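Just one protein chain is left out here, and the rest sit where they should.
Going in written order, the chains are labelled A, B and C, and every chain counts its residues from 1.
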Amino acid sequence: MLRLSDVKAYYLTRRAIVKAVDGVTLDVRGNEILGVAGESGCGKSTLLKILYDSLEPPLKLVAGKVEAEMKTVSGKTLKLGPGQIRHHWWRFISYIPQGSMSVLNPVVRVEKQFLDSISRRHRLTNKREIHERIANYLNELELPIEVLNSYPHQLSGGMRQRVLVALGTFLHPQIVLADEPTTALDVVIQKGILLMLAQVQEQMKNSLVIVSHDIGVHYQITHRIAIMYNGKIVEIGPTEMVFKKPLHPYAQMLIQSLPHVGDDKHRVGISGRPPSLIDPPLGCRFAARCPFVMDVCHKEMPSLMEVEPDRFVACYLHREPLQARKNVE
Amino acid sequence: MTVIFFVPRFLPSDPVTAALGRVMSSGSAMRPEEVQAMRSTLMQLYGLEGTLGEQYFNFMKRAVFGGSFGPSLAFYPTPVNALIGKSLPWTIFLLLTSTLIAWVVGNLIGVLAGYQSRRIYSKILEGFAILLYPIPYYILALILIILFVYINPIFPVSFNVQGAPFSLEFISSAVFNSVLPALSIIIGSFGWWVLSMKALSAGIAEEDYVSFARFKGVGGPAIMGRYVMRNAILPQITVLALNIGAIFNGALIAEILFGYPGLGTLVYTAVVQSDYNLLMGTISIGIIAVATAALAIDLLYPFFDPRIQYR
Amino acid sequence: MVKLNARLVAGGFLLLLFIIVGVVLSRFSPYDPRSWNTVPRNLQPSQAHLLGTTSLGQDTFWLLTFAVQNSLIVGVVVAFFATTIGLLAGLTAGFVGGYIDRVLTLAMDVFISIPSLPILILVASLLHGKTSLLTISLVLIVFNWPWPARQVRSIALSMREREFISTARFSGSGTLSIIVREIFPYVLAWSLANFVNTVLVAIATESGLAVIGLSSLEQATLGTMIYWGLQYQALLAHRWWWIGAPVMAIILLFIGLFLASTGFADLSAERRGRYRA
Partner (left out) sequence: MSDHLLEVKDVTKVFRIGGLLFGTELVAVDNVSLSLAKRAPSILSIVGESGSGKTTLAKIILKLQEPTSGDVLLEGKSIFGCHLNRDRLAYYRAVQPIFQNPFETFSMRKCVDSYLYDTALNLKVAKGRKAARDIVADALSSVGLDIKGVAGKYPNQFSGGELQRISVARGLIPRPKLIIADEPVSMIDASLRMNIVNMFLSLKEKYNVSFIYITHDLSTAYYLSDYVAIMYRGNIIEYGSSDQILTNPIHPYTELLLNSVPTIGKKWERNLRLSNIELRDDKNTACKFASRCPFVQPVCRQNKPPAVQVPGEREVLCFKPVDYALDRTTLDQGSEKLTTRRWISLGDGSC
C-alpha cells in the first residue's frame, strides 16, 4: 500500500540539521494495524509526516523513495509518489490527530467541519443526502447525532476524539494514520477509542497506522509493530512475537522495564539518554546504552535485516540473515 | 466601564476665576461688588454652587436626568444641547463610516498578509502598514490638506455644504466635503488593523486546527475564511472596543483641522470662546458616546463568539 | 548572544539620529529658540538657514532641534512614569489578586475606555494659556499607565500558576523576591517595548494638542511649530518648510519609535520561543 525505502528526512534550520528520520525502510500492508513505537524525539512524528506526504520547510526529504499504491474506484491501481499523495488526502489516506482541544475549529459547528472535508472529495452534492450519510455513519459508530450540532468546546475529550475518528474514516480511506490518538486521555476512554479504531479497521479491512509512545497500546491492538530509536527503526515484526521475544536490546530493555499490577519483580530503566539527532554517532545509535555492546557497534550502523520470518532487526547480535541461515541448512 | 459618568469629578476646578481673569485682563476695570455679582452669576450658570457633592448631584440631575448642560455662553441663549444636537450627527457619520471602512479593509488585508506571511506581497503590505501606522491622524490630515487643497486643489479649503437638508445636493456635497477628514481617519487607523490582524492570523495559521483542515483537504480560500479569519476577527472586535477612544481622539483633531462641523470643532469653539457650559457638554457627550460605543461592542461580542454563553 | 533584528536596528538608527539632533545639536544652536526676530523672516532654505526661517523670524532648523528635544523629554518622562506605574500596578493586581485586583482592573478599564484628548482639552482650557509641559505630562501619565498595567497583570496572572513560582516558594523565597527574581525577567523585554511605544503615544498626544494651540505655546515642541505655522498661514503662503519640517520630523521619529518598539517586542517573543523549543 505504502512503502518507504531508506528514507531520510531532515529539518534544515539555520542553526543545525536535525536528522529526525535517518534511513528508514518500512512498508504498510493492506488490511493490517501497524504500530510505530518510540520515545519522544525518536522521529516517529516525522515519520508520520512522510507517510502522510505533508513535508513542509524546514523539513525536507533528503534521500530515499516513498511509493504508494492506490486502488481507484474502477479497480485500477494508481502509483503515487511524494507530492502526489496529498492530492488524495482523506479519500485514499486520512489522518487522525491527537484529540486535544486544538484540532477542531473552535468557532465552527462539528457538522460544518465534517462537510469541509468531504465537499471537495466526495461525489455527493446533495446537502441533505450528505447529512443523512454522516448521521448514519455516526449511528454506526454509536455516537449521538447531537454532536453534529455542537461546538467543539461542548464535547468532552473522549467524545472529541471519537468524532475525529469518525471524521477520519468517513470516506473509507485505504490508509488511516493515527498520531498518538489516545495520549492525554483517561485509560477507560483510551481503551474505548482503541477498540473503536480496531473495530473500524476490521470492518473496512484497510490499513491503520498507529503512532504511540505507549507500547502497552501497541500490544493491545496492533498486528505488527515497528520500534524506533533515534531516527531509525531498530526492530519490526508481528506484535505478538516481538513482545514475546524482543530481539533488539533496546526493545528488550524497554519491554522489561515496564511494571505490571500484581507483579513484584524489580524493574530497571535504561541508563543514559539517546544521542542528539543533530550529531548522531557513527555506529549503532544505541551502543552507548547497550549492555551487549561490541567494538563493531561503534563503527557502523547495523542495517535492518530479516532474521526470522517477517521479523527484522538492526543489531549485530542478530547478524545472520534469514536467507544465509536457510542456505546453511 | 459605566463609571464614565463620574468623569466630571476629575475636573481641576475654578473656571469662574479663570473666566473672571479673562474679563478683567481684557482691560475693563470693575468694582469688587461687580466682580462678586458676576462671580455668583457665573457660578450659577456653571452649576458650581455648593459643596462638591451638591455640585455633583446638581450636575448629574441636570445632565443625566434632565439631559441638559445649560445655555451656551458663546451663542447665548442657544442651549448647549441644541448645539450638540446639530454637530453630533456629523461626528457619528464621520466616525462610523471611516472606522468601519478602515476596520473592514484593514482586517481583510491583514488576514491576507498573515495567512501567507512568507509571500512577498504580504511583506510589502506589512511594510506599508508599518510606515502608515505610527503617523498620527493630524499629521495625515495636514499632509492631505497640503496635497489636495493647496498643491492640487481638488477639495475646498473650508467645509462647505450646499443645498437644503437631505436633498441630493446636500448629501453629495456633504459626502464630498467629508472625503478628506474621513480619509485621514481611515488611513490613520488602517495601519493598525492591518498590523494587528496580520499578527493574529499569522498566529492562528499555525494552530492545529488549521493544519488539520489542510490535512482534511480543505481548500485555501475556505481555510482562510472559515478557519483563520473567523477566529482572528473575534479578538479584533474587542480591540475595536478598546481603541474607539483613541480613534475618537484623532477624529476630534481632524475635525478641527478640516473645519468639519462636528463635535471636535464645537469643542474647539468652546475652548476659544471660553464657553464653559459648552465645553462641559461637548466633552461629556463625547465621552459618553465613546463609552457607550465601547460597551455596545463588548455586549455584542458574545453573539459572535460561540464559546461564550450566558446561561 | 542577543540577535538584533532588522526592525530594531532601523528603529534604533532613526532614534539615535533624533537624539543627536535633539539633545546634542541643540546645544550648539546660535539662536535662542524662544526669542523672535533673531533672523530675517520668511527666508527660503539656504546654506545659512538650512530649512529657511519662519514668519516669526526664527531659524527653522535650529528651532526644530529644540522642538525635537522638548518633545523627546515629554515622551520619555511620560513613558518612564507610565511604564513604571503600570508595571507596579499590573504586578500588584496580578500577584496579590482579590479585592485590590478588582479595584485596579476597574480603574484600568475606565481609563482605557475614556478618550484622553477631551480631558486634556478640558484641562488645557481651564488652565488657559498657563499650560506647561509638566501639567500635560502629568495628565498623559494618568492616561497611559493602564495599558502596560493591563498587559503586565495578565502576564502576572498566567505566571502565578506556573510551577517554577511554586518551586521558588518551596525554596523559601518571599513574595518580593519571587516578583523580582522570577517574574520580572519575563516582563522586562516587554516593558521596554511598551516604554518606547508610550514615548510615541505621549509625543503624538502632546503634539496633537499643540497643533490646535492647547499645549504650552512658549516651549517649542514639534506640535507647537506646526501650530504657529498654521497660525501664520504658512500653507497658504506656500512656506512648506515651516510646517513640512516638523511634519517630516514627526513622521520619521514615529516610524523610528514604532520600529524600535516592535523590534523589542519581537525580541522578547523570539527569546521566549527559543527557550521553549
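Everything below uses one rule, namely that a residue touches a chain if its C-beta (ideal position, glycine included) is under 8 Å from a C-beta of that chain, and two chains touch if they have at least 3 such contacts.
A quick note: this is a predicted structure, and the numbers were derived from the prediction, not measured.
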Identified contact with the non-displayed chain, of A:P57, A:G75, A:G262 or A:P291: A:G262
Absent-chain contact - pick from A:R109, A:R162, A:H248 or A:R285: A:R162
Positions on chain C where the hidden chain makes contact: 162-164, 166-174, 181-182, 185-186, 275-276
Residues belonging to chain A that touch the chain removed from view: 39-40, 142-144, 155-159, 162, 184, 186-196, 198-199, 213-217, 219-220, 243, 250, 253-255, 257-262, 266-271, 273
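We adopt the following convention: only the chains that are shown with their structure count from here on.
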Chain contact graph, described as a line, ring, star, complete graph or other shape: line
Chain pair with the most C-beta contacts: B-C
Centre-of-Cα separation between chain B and chain A, whole angstrom: 56
Chain B contact footprint on chain C (complex, rising order): 106, 109-110, 112-119, 121-128, 200, 204-205, 207-208, 211-212, 214, 226, 235-236, 238, 240, 243-244, 247, 250-251, 254-255, 257-259, 262
List of chain B residues in touch with chain A within their complex: 207-209, 212-219, 222, 226-227, 230-231, 234, 305-307
Residues on chain A engaged by chain B in the complex (per definition of touch): 52, 54, 89-91, 95, 97, 100, 102-108, 112-113, 116-117, 120-121, 151, 153, 167
